[in-house]
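Removed from the display is one protein chain of the complex; every other protein chain stays in position.
Every chain is named by a letter (A and B) in the order it is written, and numbering of its residues begins at 1.
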Amino acid sequence: MKSVQQKIVVRTKSNEIDLIAGTSLWHDAWKRLRKNTMALSSGVIMVSIGVACLCGPAILGFLWGYDAHTQNLAYGPQPPSLQHPFGTDFYGRDLLVRVLTGARVSLSVGVLAALVAASIGTIYGAVSSYNGGLVDSFMMRIVDILYALPYMFLVIILVTILGKSLLLLFLALGAVGWLLTARVVRGQVMSLKEQDFVLAARSLGTTSRGIIFRHLIPNTLGPVIVTFTLTVPSMILQEAFLSFLGLGVQPPQPSLGSLINDGANQMLVFWWTLVFPGGIMALMLFALNFLGDGIRDALDPRMKI
Amino acid sequence: MHKTTFQSCVILVLIFTIATTTGCQQQSSPYFGTVKPQHGAQELWINNSSEPEWLDPGRCSDSTGGEIIWNTFEGLVQAHPATLKPLPAIATHWDISDDGRVYRFYLRPSFWSDGHPLTADDFVFALQRLVDPQTGSKYASNGFIFHQGLAISRGEAAVDTLGVRALDSHILEIELVDPLPYFLNFLSFYSFMPIPQHLLQNLQKRGIDQDLWTRPEHVVCNGAFRMTDWQFRQHMTFEKNTQYWDAASVKLNRVRVAMVESSTTAMNMYVAGEFDWPGGSTSLPAEFMDHLERYKDFHSHPYLGVYFYWINTTKPPLDNPLIRRALSLAIDRDSLVKHVTRGGQIGSSDLVPDGLAGYEGLHLPVYDPVEARRLLAEAGYPTGQDLPGVTLSFNTSEGHKQVAEAIQAMWQQELGITVELENQEWKVFLANAEQMNFQISRMGWIGDYADPYTFLELLTSDCGNNHSNWSSKTYDALLERANQHNDPEERLKILRKAEAFALEEQPLIPLYVYTRTQLIKPYVRGIWGNHQDRHPWKYMWIDESFDPYEESSDPVSKSRKDIQVHE
Partner (left out) sequence: MIRLLVRRVLELVPTVLVIVVASFALVRLAPGSPFSSEKEIPAEIRQKLEAKYGFDKPLPEQFVRYLGNLLQGDLGLSTKYPQRTVNEIIANGFPVTLTLAAVALLWSLFVGITAGIIGAIRQNTVWDHAAMTAALVGISVPSFVLGPLLVLVVSLRLHVLPPAGWGDWQHVVLPGLTLGTIYAASIARLTRGGMLEVIRSDFIRTARAKGLSEKLIVWRHMLRGALLPVVSYLGPAVASMLTGSVVVEKIFNVPGIGPYFVDAAFNRDYFLVMGIVLLYAFFLLFMNLVVDILYGFLDPRIDIS
């Protein structure tokens, strides 16, 4: 731990000099990340999935005239072919268009909601743990209560009162998403806050705010990134569950979660309806995960450049 | 490094592909799954889809409970297992008064499973209890056909004024409100079974909650089987009731009934041989139909149920009957049943299934997009574009979603109307239907008895199940007149007129007539397909001599020869 403490202490002392010299933590991190081919290629995959989702449906529509909604019941579910690389679904719709359209919704909903959840959870957990004592008890009991409430009823009532909207969808997804992160971060900070570098920072007069944001949170990034990658798929699947309650994306509009759900029902007969949406989600998770690992490693000053 | 990610994805996809494709192919057997009985001698293992709410005939209101009651209790009459014609059961014969309102039943001497003699009083007790508001039976309305039934359930008349009387210990007289031609058919329904009054009194004496009388440690019954074990949400075991009046013709020794809710799980258990018959109420998933149809142990038969969409006829723009009719005609029902529901359902625009109890269906056109567009133009929306928003709500279920999604596309493609779909959780859906808080709402209606009235009643003004806000004095008067009519032929004609009158206004859009698809192991005999999905275990048996390699005929038709029905 010694080297870390020194580094951070030095950095805190000579913050302005660092900025002038341009060798900040983030600069170092970027240098390290650039050398991590795994993380970089994951980034490239993420960007390509994003671009494919944004432009793919339009291009496919322009070239072949496919869209996500026009049905051809008589054509029905067909296995992958040159015309339909992902095959067609129960209603004869091109699955590639639907997967891309669905992934667009799910990616933005899932990743955004998970990002928001991770941020709230991290700050909440760190603040709770750093303050300790009664504050910690109070804040953690709130987490427990939110964990225990009957989630389905919460959603049903929210939908009844507020009507369905995208904002409510985020709210419903975020309401539970941040709880795990908060608990994990709290556990980490409990250990970190007793370490010498925090003591040092405090004795140098750094504010609580500064300690939490500059010293504690950066050191919890490893587990935070992991919980983030765990949250994304659960958000995507959760969206499908919420759409059953009338919230979320309603048919015939596809979402990755609902495509996977439908595919799972049909997988023993029409395997492609599960394999392609599921494959895209798995690919996305792989990329997110290795990118996350890369970022974590890059932010770890102990890793060699 | 990039390679590793890529490779693992490929492997993932491969695992899926191999595992799933092997699931469907390499099937050379003409049967789906095992073909040898795996349980004890004359022991049948079946599924009954979920834990029943009540096994008490007076309180039961769901088909899972009904399935058990039908096999453990016996009423005055029983339904023929193939044709559903009323056959003598506890009553050996009966007289009907000239006005068709009073029935006199002559009971055979018979016993409860504890040896206690069964008398006409047990029926009087059971039917009074059914309508008694103290019982709180969800199916009390079945007793409204009896004289004073409705008044008693409202607390306006004493329970003993009910039109069901014991003339002596073995003669029962039943007085009806209307001369119902379907009464004898309806009388085999589970609500009308006798109840062992002596057992309930005994429990009360011993200070035991009377509601628990159907538990295996207490239960006394008079049907072909009696319950010996009940593992909550797992399975029930039934053994042949030796006190049953027709015990000689019961072939099975034991029936084990599991409660498996997932139809896919039930199907898997059938393939593995754990179930000999996944039960009458377990439906098969639509996706599997094309695959299953190839097998000899797959069966399908029409079923007395109609799937339709209610229209709230007071909410614009659907307050205009022209638009309602346009919506109905734009639906390609044949394509819907062939490609979406896939279970051999019959696409129909009629509310009453064709051929029901001698009723000649209306045979309204099932698909006419040209006429649909003309009607829409007449209503003032030639392109459909500027029609105000319409929402179609359905309760969460794979099947309902599939139908709604297909119909939404048909309306879009044929009429240019964009209808929004809305998934609703079941109780929210019901609450919205009750409060008329919807525009189009899906519904299925299963007939309780074989008569058009069970469907036509839905559209009467004072029917609590009418969710269209449509009401017509003419229609009500026609149905009332039909019910008073003692001539069955004439009555059906009036009912037909009423149906045509109502559908001209299209307060609902009928889509198709149900079918029941099921898997039955080839060695199980004595199961008939009938339109009320009644399958008495009494006639079932296991054919130990069945040889799957021998070219055998269809087990359903083969079993028909074995029937021994006492007429």
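In this section, a residue touches a chain if its C-beta (ideal position, glycine included) is under 8 Å from a C-beta of that chain, and two chains touch if they have at least 3 such contacts.
Small disclaimer: the values here were computed from a predicted structure and weren't measured.
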Candidates B:211, B:420 or B:487 - the one touching the absent chain
B:211
Contacting the left-out chain in the complete assembly, out of A:137, A:165 or A:208
A:137
Option touching the unshown chain, where B:200, B:260 or B:542 are the choices
B:260
What does the interface between chain B and the hidden chain look like in terms of residue numbers?
1, 4-5, 8, 12, 16, 19-20, 22-23, 51, 53-54, 59, 61, 133-134, 136-138, 140-141, 153-155, 211-212, 214-215, 231-234, 258-262, 264-265, 268-269, 271-272, 274, 425-428, 430-432, 434, 443-444, 463-465
Take the complete complex as the reference. Which residues in chain A touch the chain that isn't displayed?
1-2, 38, 137, 140-141, 144-145, 147-150, 152-154, 156-157, 160, 179-180, 183-184, 186-188, 190-191, 194-195, 219, 222-223, 225-227, 229-230, 233, 237, 260-261, 264, 267-268, 274, 278, 281-282, 285-286, 289, 296, 300, 302-303
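What we mean here is this: only the chains that are shown with their structure count from here on.
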Interchain centroid distance [CA atoms averaged], chain A/chain B, Å
46
For a test of understanding, state which residues of chain A touch chain B in their complex under the given definition.
37-38, 41-42, 45, 69-71, 73-74, 76, 90-91, 152, 156, 160, 243-246, 250-252, 262, 265-271, 274-275, 278-279, 282-283, 286-287, 290
Can you check the complex and tell me which residues of chain B touch chain A?
1-2, 4-5, 8-9, 12-13, 16-17, 20-21, 23-24, 285, 287-288, 290-291, 332, 335-336, 338-340, 396, 398, 401-402, 404-406, 408-409, 412-413, 420-425, 428
